[in-house]
Structure formats: structure tokens, C-alpha cells
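Only one protein chain is missing; all other protein chains are in place.
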Amino acid sequence: MSAVIGHEHDHAHGHDHYPGGLMRWVKTTNHKDIGTMYLWFSFVMFLTGGFMAMVIRAELFAPGMQVVDPEVFNQMTTLHGLIMVFGAIMPAFVGFANWLIPMQIGAPDMAFPRMNNWSFWLLPPAALLLMLSLFVPGGAPGVGWTMYAPLTVQQGMGMDLTIFAVHILGMSSIMGSINIITTILNLRAPGMTLMKMPLFVWTWLITAYLLIAVMPVLAGAVTMTLTDRHFGTHFFNAAGGGDPVLFQHIFWFFGHPEVYIIAIPAFGVVSQVIPAFSRKPLFGYTSMVYATTSIAILSFVVWAHHMYTTGLPTTAQLYYMYATMLIAVPTGVKVFNWVATMWRGSLTFETPMLFAIGFLFLFTIGGFSGLVLAIVPVDIQLQDTYYVVAHFHYVMVAGALFSAFAGIYFWLPKWTGKMYDETLGKWHFWLSMIFFNMIFFVQHFLGLAGMPRRIPDYSPQFTDFNMISSIGAFGFGLSQLLFLYVVLKCIHSGEKAPQKPWEGADSLEWTHLPTPAPYHSFETPPTVK
Amino acid sequence: MIKTLLQKIGVGAALALVSGLVWAQARYNLQQPQTEVARQIYDLHTIILVICLVIFVGVFGMMFYSVVRHRKSVGHQAAQFHENATVEIIWTVVPFFILIGMAWPATKSLLEMKDTSSPDLTVKVTGYQWKWSYEYLKGEGDLSGVADGVMFYSTLATPHDQIYGSAAKGENYLLEVDNPLVVPVDKKVRVLITANDVLHAWWMPAFGVKQDAVPGFIRDAWFRVEKPGTYRGQCAELCGKEHGFMPIVVVVLEQKEFADWAAKQKTASAAGGAQTAAAAGTAGQPAK
Partner (left out) sequence: MNRAAANRTILIKLLVVAVGMFGFGYSLVPLYQKICEVTGIYEVEKASAAPANTQVDESRLVTLEFDANIRSDLPWRFRPLQTSVKVHPGQLVQVMYEVHNRSDQAVAGQAIPSYGPQVAGQYFRKLDCFCFSTQTFAAGEVRQMPVVFVIERGLPRDVNTVTLSYTFFKVEGAAPSAARPRGDRSAAG
């Protein structure tokens, strides 16, 4: 890991001055250590959620029930979603936030280092609760990650474990966000005005506000589910004056900003990588800040586009359609800005840039399918079909995940002092690219043709595309093991990285800090011009 | 155990491929529309898709041009321009107007879809875990009294052995029921949709109708089918373990055949008691 330059720690031993053994990781308040833990945790969760996806795709390889029974299938889809969203992709970007924000703003650490430790250490118990739900009577909940009532009221105790886990995950996110906002607002080096911050820091500032605003609303929704289940309330039960659709409103009030919570830091990473490999500044910094802010604000007022078939009043459907279509405008602005950054640059295509370009291309496809879904009459046909599954996997996997890969390859040298194997990195990219599209491109057709989602078996007319999708899934899953190998190989035996491995990188961690970054950096803040 | 599993998967896959060949047409688009609403949706989707494709090709054409021509390895030097307010305004405003262009036909179609007034026939649809029931509430005009009061359950008819065993899958595997909903052609049918337990959704792709079934509430939707035939749909809201096993089949008949069918239903239920499933009589059902 990172080298330490002359500091005392408890249990220092050997020539390293690291605090020792396992307790180092348990007690650390160092943002680099915590960032590392978030990233490893997210990768373990990624593989776990991925395993569940393999079960799903194995069952869907051919019509008929061959692998699991329908109840277990529903549990797999539920856990796959919950683990990927809350256990893999969100912690990954929090890991980036921890590693990079202090370095990029010239701060020695986060504002609340101890709370930072708690934010991380809440995650493994929450993950364990989720996994434990598989083994209690009734198994894990089979309600989808969206947990609609009143199906949730029918579930066994696995549902309660899940609710508890969601609460813990929410607390972790809220504490982390408070930390991030305070750090960014208060700990910037002199001369680093808000409009001089790297865009990645901006995206996290915006995301952190979103998190604080909506995670508590999710907590409310699952608490209402809990009391409906056990304490005689009737929030979502018509018999007592409630309404199942109310759950959907509350959930999606959280749920829509949530997808931007996932996407916006991904935008931030890409906004660091593309300029670096184009050797050209980001085309419209101010514009990108405004566009990202608009997306975040708009994300609060479009939630019912997930509910077009619930029977909303006509006026409401029209409003949500128009508001949702509007989000395409700032998103388009961002895509144009990234392309304009590349235009007439001096491009090289190391692995981070490959993933960033892959992001640009594929996230935009996901954006277009989102626009199609925004149109109410068309959505009537596509809601709850594989078209929706294709859409959100394009934006979240080809979008957020590819951006995370770009970021990891980009910053591995800074974190470890070593270069990853560029050839293997490129293999990882191309394999991921090809297999990803194999899984999800054909799912657009499945949805259009009429295949609903969350079904374990299907009419034989859907067979060929399901087979292709499943083969792609196995390939994609295996390719991620290659990624693990690349990372481990880098850490253990990678070539020593030059001080500035990326010619075009220009944020503080590249210009003002050695490679690898020292355990404590910017104890004295730099002056930024 | 693994061996059996792999065998099952292998047999399943082989069977599926064969039946896949039977449906030789790969399905790339929405189903053939059978109502005016479905046709409008189909066309709306086509327009939007084309617009998106044009923009996509334009933008990524430029990006790939850049990837080829602006590479360091061919010696291209980086220009250092950045920030241009005019360009930012243009690529904010132009997409905004394109969106308005899309919103206009979308609004018109939506308003039409919501208009459930003056139906010729009203049917109550109830979703259960895991089947549907259909109750004919009221006919108007020449449908008055024809099917009123007919009620039956509609359950998946695919044999267990086809799903879990190795029996060959039938032609309408997972999309067949014992008692389909039967309606007359070219009549406005209003469906009142509700659920008995959890959320379900009634979806007929060929009609362009999908409506959530919310327990404790009714939601209405409508369709007017232009051609006789047998049309198939599925439940479209996760409702528990058999969510994938509660399909919808609608048989659309000429007026006279519908009246004959309805008369048969009434005789059968008078004989067999009010709530039992009506005999599956679909005389004169046209070939699919």
C-alpha cells in the first residue's frame, strides 16, 4: 500500500512505520486506508452480486425451470439488485471519494476521520445481514430491490433483516456524505475556490447533498413497511385507509435521485480521465458544473416516471413525462462537452481512456433508451419488461461500473506506486465491452417483443436472445476475474510507476504529490494559484 | 446432481433451439398492433428511435473521427481551446426543441389512451396470486345483457411437466389458459382492473394496454380490437413466486360468435353454480 514518510504510529514495527496487522484496518482513520477498504469491500460485493446474476442467467438460459425454483429465483433477483446498488457500486464511488477528495483539494484528510471509520465499518455487518437473509426460514425476500408493498408484507423474516440492513447502509451513506460536504466546504487549500476544484470533487459535493436528502426518505419507506408488517399500521393497505401506491411514491422519491447518486460521481471520474488522455482541458468546466447541478435538482421532481402504469391522473402523467424528458438536456450537454474535450486533442488509449470512451458511448445508449421510456404511451408497453432491464444496466454497468474501472486503472499508480499490466488491462476492457453488449443489447429486443421482467421462465419465442444474453453473462463474469488478477498483480509485482505516469493529468494529486502518495499528504496545505 | 442439472439444461436448450427455429422470425420490435392505440404507440416509438439514432450517429461519428484523426500516435498535437458560451447555448436549446417535437404526438396519444368513456362492454379483471378472473359487468347497445354476469377464473394451462420436466413445450407454452377472456371485435371494451392480494398488472402488448392491479382499488383502461384472433399477454408486476405463470389470453370473436359463446357460459354457470369456472367453450374460435 502507500508508503509513509516519517510519522509515529501505535504498533509501528519494522522499517515501515505502518500501524500493525488487522487492528490497523479496524481502527484506521486515514482516508487512504478507508478508501482502500471501501474499494475492496465493493469488489467482494460485486462478485457476490455477480454470482447471483449468474444464477439468474443460468435459469434463463433456456425455457423451463432447470436450476432453481421460482421462489429462489425471486430471491436472487432481489439480492442481486440490493447488493449491486448498495454493496458494490455506491461503496466503490465512496472509496474514490475518500482516496481522492482530500488529495485533490489539498487537505490532509477528511473533516471527521473517526466518523469516516464508522461509515465504512457499518457496511460489512449490513452486507452480512443481507446474506444471512438467505438462510433464515422463508429465505431472502423475493420482492425485487424495489420492495413494493403489499408483497413485502407477505414475506418471511428475511424481509426484516433486509430492512435492518437498508437502515444501516443508509446511516453509513449519510455519515459519509456529511463528511464529504464538510471536507469540501471547509478544508480546501488556500486559493482553491469552488470553481477551481477538479470536477470529480464537484460531482461528489452534489452527490453528497442528494444522499442526505433522500436516504432518510428510504429509511421512512422501509420503516413504514416494517410497521405494516408487524405493528398494525396500514400505510400501504387499503383496508385501513392506506394505499399500496403510496409506497411507490415514497420509494421512488428516494429511488430516482438514487440513480443519479450512482451516476454523478461516475460523471466526475470520466471528467478527470478524458481530459488527461486528450491532453486538453475539459471543454466547458462551468457548463459541466451547471449541467450536473441541474440534473441533481431535476432528479427530485421526476420520480413518478417509474409509475406510469399505476393509474396516475392524466395531468400528472403529462407533467412527469415533460419533466423527465427535460433531464435529457443537461445530460446531452455533458456528453457534448466530453466529445468536445476529445476533439482536436492528442489522444492516447491506455486502459483508463478505453473505459472512459466505452462509458461515453454506452452510457449514451442507456440515456436514449431512458428517453424512450420517458414517453408515457411507449412506456405503457415497456414498463416492467426487459427493455427497462437493458436501460438501467446500460447506464449503471456500462455507465457507472465502466467509469469505476476507468478510475481504478487511472489512479492505481498513485495509490500503489506501481503500474498495472497495460496489455491485460486492455484485455479486460475489450472482454468486458464485448460481453456486456452481448448480455444487454439483445434485452432491448426482448422487452419490445413482450418479455416481462422478474420471471424465471419464458415463452420459447424469447429463447435465442436469452441464450445470447446468458452466454454474455458468463463471459462478462469471468472477465472480472481477470480484473482481479490485474489488480493483484499490480500490487504485488507491478513495475514501479513514474512520478507522473499520465502526461495530461493535472489535478493536485498528480502535480503536487509523489507517486505513490504518502500515507499522510498535504499536512501543510499547498497554495493554489 | 450436477450431471442431471447439466442434462436438463442441455435438453432444455436443444428443445428450445428447435422451437426457436419454428418461430424463425427474430423479434426486434413491438408486437403487431391490433388496436389504434397500439398502432400509435408503435409509430411513436419508431419516430423517437429514428431521432435518437440520427443524433447518436452524429455525435459518435464525431467522436470516432476524433479517435482516429486526433491521436497522439499519428502526431496530432492538442489544441488548447476550451469554454465557448455560444456552443453551450446551442447544444442546450436545440435538444430542447427536439424534445418538444417528441412531446407533442406523445401527449395526443396519452390523452386518447385515458379516455374510457362510452364503452360497449365493461369487464372486471381481478388479479390473484396467481391467476386472473373476468367478470362481465355490463354490455351496451347490441351487447346489452348478452354476457352480463358471466364470471370465471383464468389459470395457466401449461402442464407442470412441460415446465419442470422434460416434456416437449407446447405451441403456446406459458401463454395458454383454461378460460380466456372473450370479447367481440370492433367494440370498445372497458376493463376495470383490481387485485385481490398484492399488486399485479394486466398487460396485452398487441392492444397497447397495461394497467397495474392495485388491491382495494379499481383502475380502468380500454381497448377496441380490429381483427378477430387470439392474443396473449402476461402479468407485468412482480407478485410472488408464480408471477411468470399467470398469463392473459384474449379471444376476439365476431359479434354473433361472441353472443353464442356468452349464451353457453350462462347455461354452464346456471348448471354448475355461480362461482365455478365456466366450461371452456370457445366455439367458432378463429385460427390464430
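Letters are used for the chains, namely A and B, taken in the order the chains are written, and counting of residues starts over at 1 for each.
Criterion: a contact is a pair of C-beta atoms (placed from the backbone, for glycine too) under 8 Å apart; a residue touches a chain by one contact, two chains touch by 3 or more.
Here the structure is a predicted model, which is why all the values come from computation and not from measurement.
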Quiz item: Out of A:238, A:297, A:471 or A:528, which is the one that touches the chain we can't see?
Solution: A:238
Self-check item: Option touching the unshown chain, where A:136, A:212 or A:431 are the choices
Solution: A:212
Exercise. Touching the absent chain in the whole complex: find that residue among A:181, A:201, A:288 or A:473.
Key: A:181
Exercise. Would you mind spotting which of B:143, B:192, B:235 or B:248 touches the chain that isn't drawn?
Key: B:192
Quiz prompt | Residues of chain B (touch criterion as defined above) contacting the omitted chain | solution = 114-119, 122, 124, 126, 128, 137-138, 140, 148, 190, 192, 194, 196-197, 215-220
Quiz item: Which residues does chain A use to touch the chain missing from this display?
Solution: 111-112, 174, 177-178, 181-182, 185-187, 212-221, 224, 231-235, 237-243, 246, 249-250, 253, 311, 313-314
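Going forward, only the chains that are shown with their structure count from here on.
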Quiz prompt | Centroid spacing, where centroids are CA-atom means, of chain A and chain B in whole angstrom | solution = 32
Exercise. Can you check the complex and tell me which residues of chain A touch chain B?
Key: 58, 61-67, 69-71, 74, 142-144, 148, 150-151, 154, 237-239, 243-245, 278-287, 309-311, 314, 317-318, 321-322, 325-326, 328-330, 332-333, 335-336, 339-349, 357, 360-361, 364-365, 368, 371-372, 375-378, 380-381, 383-385, 445, 448-450, 452, 454-465, 467
Exercise. Show which residues of chain B lie in contact with chain A when the two form their complex.
Key: 5, 8-9, 12-13, 15-17, 19-20, 22-23, 26-31, 37-38, 40-41, 44-45, 48-49, 52, 55-56, 59-60, 62-63, 66-67, 70-73, 76-84, 87-88, 91-92, 95-96, 99, 102-103, 106-107, 109-111, 113-114, 162-164, 169, 172-175, 197-199, 201, 203, 205, 208-212, 214-217, 219, 233-245
